[in-house]
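Provided herewith is a single structure, encoded as C-alpha cells, for subsequent inquiry.
Just one protein chain is left out here, and the rest sit where they should.
Just so it is clear, A and B label the chains in written order, and each chain counts residues from 1 on its own.
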Amino acid sequence: MADTMKLSHINTPPAQTWNYLHINDVSFDVPVAEEHGAAFNRLPRIFDGIECGLGDEACGWIVASSAEARYIEVPAHTRRDEPIVIDIVAENGTVADTGVCVREGAEATIVVAVSATLARDALSAALTRVLVERNAVLHVVEIVAAGGAYRHIEGLGIDAAAGARVDVSQYFLGGARVAAGMAANLAGDGATFELACRYLVGAGELLDINHVVRARGRDTREDMIVSGMLSDGASKTLRETIDLIHGAKGSQGNEAETVLLAGENIRNKTLPVILCDEDDVAGNHGATIGAISPEQLAYLSDRGLGPDEAAALFMRSIFDDALIHAPEPVSAAAVALRAETVLGAEVSRDSLETLDIDFFKEV
Amino acid sequence: MARTQVQDINQSLYDFVMPEVGAERYADGLTPDIVRAISKKKHEPAWMLEMRLQALELYQSMEMAPNWGASIEGLNMDHISTYVAPNAKRTNSWDDVPDEIKETFERLGIPEAERETLAGVGAQYDSEIVYHNMRESVADQGVIYTTIEDALTDPELEPIVHKYFGKLLPMIEHKFSALHYAVWSGSSFVYVPAGVTLPFPLQSYFRLNAQGAGQFEHTLIIVEEGGNLHFIEGCSAPKYNVANLHAGAVEIFVGDGAHMRYSTIENWSKNMFNLNTKRSTVGKDAHMEWVSGSFGSHVSYLYPSTILAGDNSDCEFTGITFAGATQDLDTGCKVTMNGKNTNASINTKSISKDGGINTFRSSVIIGPHAENARASVSCQSLMLDDMSRSDTIPAMDVRCASASVGHEATIGRISDDTVFYLMSRGCSEGEARTMVVNGFANPISKELPMEYAVEMNNLIKLEMEGAIG
Partner (left out) sequence: MADTLLKVAGLSAGAGDKAILHGIDLAIDAGETHVLMGPNGAGKSTLGHVIMGDPTFEVTDGSILFNGADITEKSPTDRSLAGMFLSYQAPVEVPGLPLYTFLRTICQMRPELKTTARKFRDEVGALADELDLDQGLIMRELNVGFSGGEKKKIEMLQLLLLKPKLAILDETDSGLDVDALSIVSKGIEAYRQRCDGSLLVITHNTRILERLDVDRTHVMVKGHLVAEGSASLIHEIDAHGFEHYEHALESEG
C-alpha cells in the first residue's frame, strides 16, 4: 500500500482572491509516486514549459507517477483522421502522461475518455500537453464519466502558434472528486481557441475546474462557454481566466457561464476573471446562475413537461451533446455507460438510437 | 513641463500644508505605551483600552495574505505616527476653530456646504475631530451626531456604543483592522431614532495634514426602524514624499424598514496607503446604498461590504475607480445574502491610464437559506492606454437553489469611431476623450450630491488633461 501525500494547491488561477472564500484551489490525496529507474520514459523537454491549469505540483506528480509517457507526432500538412485516444479505465488507477505535436498545417483530434464499469474507489489521472504549430488545427474531446467513488485529475495544456485553430469540448459527467485544469497559450498571431464545457454534478460529487487562456499573439480569438447542472448535494468550483497580455493587440476574449441549480444542498462557486494590460483588446464575460427560468418552465409545461421532467430534460441534453461530439467508440461508450447509470438504461439506449450513434451497432 | 503644471493645478485644491504648530505628535511606530497614551488622553472606559491592547497583539501576529492584493511595499509602520493631535478643542462653531485649520476646511468648501446643503458636519483634522455641528431642527428630532469619544463619556450613550462598537467589523478581519482597533482616533457616532428622516445629509470630512502620519477614524452609524439617512464621507490630504496611512473603519447598522445611503469621494494624495474597511448589516425590508468614487491613494484596499441579514432587504453599490500613474487600486465590494427574498445590485466602472493598476475584486455569497436571492453584478473597465492594467476578479458562492445571479464584465478602450465622431463635430481629441470618459462615469456621478458630482467631473477632466499634456 503506497504512502499518500496531499497535493494542496491544484487548480490555482493566475489571479487569486480572498482566502476565506476557499475558492483559490482544491486538494487531492494521492499515492506518493514511486521511484523510477534511469530509463524512465519521459516526454521531450519542450513539453515541460506548457502550462496545464492544474499547477506545477499536480503536473509534477502526474509525470512522476505515470508508468510511461506517450509521445505522438502528427506530420506537417497531414490530416490524421483517426483520433488519438487516451483511454483511462478508472478502476485501474491509470495515470497517463501524453504529449502530442501537431506539426505545421496538420490536423488532428485527441480524445481523453475516463470511464468505469466496476463500483470502486480509485484515483486516475491524465495529463495531455499539445504543441500546435503554425496553421495547424487541433480538436480535443475530453470525457470524464467515472461516477461512483472514483477520483480523477485531468490536465490539458495547449501551446498554439500563429494561425493555429484549436477547439476543445469537455464533458464532466461524473466522479466523486474531479479536478480539471486547462490552459491554452495563444502565443502566435491570429491563433484561435474555442472551448465548450458541459458538466453534470450529482449528489456528494465535487467538480473543480480551472480554465486559463493566455492571449499573447496579436489578433487572437478566445471563446469559452461553460454550461452545467448541479443536482442535490452537488459541489462545483469553476475558475475561468482570460489573460490579455501586453502586446496581444486586436485580440478578443469571451467567457460565458450558465449554471442550472437543480437540487438542494448545492455549493456553486464561480470565479470568472479577466486580466488585461493591453488597451487594444476586447474582453467580455457573463455568468448566469439560477434555476430553470419561469418562462422556460411555462413553455415546457405547455408542452406537457412538469418541473421534474424539465430538469431531466436538461440533464439528458448534456449526455446527448456529449454523444454527438464523441468522435469514436471509446468516448461514446464512456458516455453511454454513464448515461445508463444516471438516466437509466432505457433513456440511454434511446439517445444512442435517436442520435444514430453507430459505434456499437451489430455489424 | 506642461505636465508638471497640470499636476500642480490638479492637487493645489488639496495639496496645501498647514504647519503642525502646537500640535501633539506621538512617536513613530507602535507600542503598548503609545496605545495606552491614546486611550488615557481620551479618558476611555477600561473595556475600550483592553480592546485596543488586544488588537495591538493581534496586529503584531497577523500577516498580509501573500497570494493576492496590491503590494504594500513602501509602508513601514515604524515610520508612521499613529497619533497627531491638532492644537484645538472640539467645538461647534467655526469661529472657535484655529485659523489654519479653519482655512483648510474653507478652502475645501466645507463650511459653505454646511450652510447650504447639509444637516450636520463633522470635521476631522489629523487624529481629532475639531468641529462638529448639527442643525437644531435635526437635533430636535432626537438625532444624535457626535463623536464616539464624546459618546463614551456620556452615561446614556456609552451603553449604546458598547453594544455596537466593533461588533460588525471584528478586529481579526485582517491585519489593518487589527491596527485600526489598536489606535483608532477621531470618529463619528450617528444615531437616527425610529421613523426619523433627515432632510439633508450629514457629512464627515477627514483631512490628514501631518506628514508620515496615519488616520484611523471610526464611524459608527445606527439607523433605527424606519429611519432614513444619507451620510457623506469626504477625505483628502496633501501630497508628501513619505507614506501616509489611512486605516479607517465604518460600521453601519440599518434597522428594519430603514434606508441608508453612504457616499464617498476618496481623493487621498498619491502617497497614501488606504486600507479601509466598511461594513453594513441590513434588517428586514431595509435598504442600503453605497456610492463610491476612488481617485486617490498610492495603494488602496477598499471593499465596502453589506450583509443582507433581514428578509426582503436589498442593497445597491455604485462605484468608480480611476487609477493613474503610480496607483495600484484594489477596490470592489462584498455582499452576503442570508435573508429571504434579498436583492443586490452592483455596478462599477474603472478607468486605468498612465501605468495605473486597477483591480475590481468582489464577492457575492448566497447562503443556503437565502431563498429567492437576486444578485446582479456589472463591471465595466476602460483602458486609456496600453501601459496600464485592469483586472476583474469577481467571486460568487451560491448555496441556495432558488437564487438567481447574473454577472457581466467588459474591458476595452475608447473606440476610434467614437473619437472621430466627436472630433467631426469640432471637439479636439482631448475633449472628445474627456467627454467619453465623463459619459462613462456618468451613472456614478448621477448618484452623488451635486457638488461631489461636479468635483468628480473636474477630477476626471484634470486627470485626462494630464494624460494628453
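To be clear about the criterion, contacts are C-beta pairs under 8 Å (C-beta built on N, C-alpha and C of every residue); 3 or more make two chains touch, one makes a residue touch a chain.
These numbers were taken from a predicted model, which means no experiment stands behind them.
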item: Displayed chains contacted by the hidden chain, counting the whole assembly; value: B
item: Residue, one of B:31, B:67, B:137 or B:428, that touches the chain absent here; value: B:428
item: Given B:73, B:99, B:156 or B:417, the one touching the chain that is not displayed; value: B:417
item: Contact partner of the left-out chain, one of B:26, B:83, B:145 or B:440; value: B:440
item: On chain B, residues whose C-beta touches the chain left out of the figure; value: 415-418, 420-429, 431, 435-436, 438-443
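Here is the rule we use: only the chains that are shown with their structure count from here on.
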item: Computed distance of Cα centres, chain B from chain A, in Å; value: 42
item: Chain B to chain A touching residues, read off their complex; value: 65, 67-68, 361, 363, 365, 368, 381, 383-386, 388-413
item: Complex contacts: residues of chain A adjacent to chain B; value: 12, 15-19, 21, 23-24, 244, 246, 249, 259, 261-291
